[in-house]
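A single protein chain has been omitted from the complex, and every remaining protein chain is retained in its original position.
Labels run A, B and C following the written order; every chain starts at residue 1.
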């Protein structure tokens, strides 16, 4: 599946909820389902700055593709991280760099995109792109 | 004449003007008519702080009464100083300290009373009262 | 008595909808909303008499200056200072404290001296002193608090002949504790030590009387007492302010300048460099008048009642733990829901139209004390009602259910 297709998948999944509570319940579920990040990866280096909760993103580069793992001490943040992992993991640096991010809007998570310190989504997206840039130079 | 009477005199003189230009022309006339202050009294000590123009007030204590002389490099300020000299000169410290200052309002000079640095009237009145206080302790 | 319906009508923002829900605003510790009277005061100034104050000879400038200085007088009366010369207009609590740390601090603190700060300070009343100590080689010490959020009562054992200043907030913005300021000042003064009171979280809630307190310095922000942003007050005893050197320079704070030498204006202008936020300062005066119209004693009583109610309600949620259980509290409750992160709770409450603050509230040393990542803070103002607290309570119940707690 391309990034685009995975995004569409998630949009479809979310589209069945017409109530914010159901949507957030689902995000919480996604967070709960994502395996914890091995504590050896919960390092200062992997910590994403600019979030009120702690978020770690760990990336491996395997056969030309980036594999992301993530964790957070807040469950909603972890759920959002899970969505990003699902969309961007196992993709090439180039595809990640070129990816369109409109799906965030469509999911109704735009308020998490605010360029403030408390909202982690923007910082997470930035970090994902930074990893992609870093690996694309390898 | 008491301070009160002198104030009433001035109010009467001003009351004939129904036009601000005539009033200010008169103030300017009063300024022009007041003799220049002897340059030996144009000292830093006699300079009144808080005016945009320079104003000097010199006071002598003669036979229990204060004699004021004043000058300014601005003609309107000098005219206003002349009014104060006329009202307060040759009066006892006590009478000056007790004097009512409502006549300023009645003359329509209230805008000169603003507690700002540029308007000297308040500072001049303060200085007159300070002289009176100083001499009343002698 | 408080006519809450009338008061609520004064605050236009309370009609706002958030995600289609009526706004329940419980983030008053961060900033309060503004009554129409204050908004009108701003518009009135800009529409009818805006003009740069001081030194102007024209009508509008004089009018603006007069109203500006009348506002200073209103605030003086409100805190019962001796003279309006003792009130410096600043941009807020943070600027007031920085002014002190630079102007008073750089000239009164020497190597080896000590500054005593409470462990429950807002960063704005902690970091400027930490940095001053770094600049000067002075020692930064702190007064600890206990697990109820009460400052150590034998704090004066921390004072010695090297101590120069005690810095403490009147009400803690993270715990709600009302500190025994008067007692602290008395004890500090007995040892010849000056006291700075951070009244950022008390001025809008309880009576603050600088003469009764006998504090040396007191600071607060306009935007937390129904006034506009970009305004604040530094109160200082006249002799202390007179002894201090100017800090920022330029504009009205100057008496005369030449290329060789500069002399400075008298109090309070000496510390007000540049064009002041005169429209803001005028509107702050209007905000204080608004508080006077309701009566700070009435506010204190009304809000104490509200806080008691909130404590009872929230305590009844089993997984909820309140941080800050001092006997004397004002205006806010900090809490956590077991097994959750404050960010989660804040985000979900937000979706219900309930605005609370989450995080460290710029008081990280408080969080470090309890070893927690932050709290959820519901903070109240005069327009809040028991219904707001009920909404918060119901919201929290829903959330604990959503989270399967």
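As a convention for this text, a residue touches a chain if its C-beta (ideal position, glycine included) is under 8 Å from a C-beta of that chain, and two chains touch if they have at least 3 such contacts.
A quick note: this is a predicted structure, and the numbers were derived from the prediction, not measured.
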Check your understanding: Of the residues listed, C:149, C:268, C:359 or C:373, which one is in contact with the missing chain?
Key -> C:359
Check your understanding: Where the complex has a chain not shown, which of C:151, C:166, C:199 or C:279 is the residue touching it?
Key -> C:279
**Study point:** Missing-partner contacts on subunit C, residue numbers
**Key:** 12-13, 16, 18-19, 23, 25, 27, 30-31, 33-34, 38-39, 42-43, 46-52, 55-61, 91-95, 97-98, 102, 119, 122-128, 130-131, 140, 142, 221, 223, 228-231, 247-251, 254, 256-259, 262, 273-280, 343, 346-347, 349-350, 353-359, 362, 364-365, 368
Exercise for review: Can you list, in ascending order, the subunit B residues touching the missing chain?
Suggested key: 20-21, 24-25, 28, 52-54, 72-77, 111, 118
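The criterion applied here is as follows: only the chains that are shown with their structure count from here on.
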Revision key, fill the gap. Cα centre of subunit A to Cα centre of subunit C, whole Å, reads 38
Practice item. Quick one: report the Å distance separating subunit A from subunit B, using the average Cα coordinate of each chain. Key: 77
Exercise for review: Provide the list of subunit B residues touching at least two other chains, using ranges where the numbers run on.
Suggested key: none
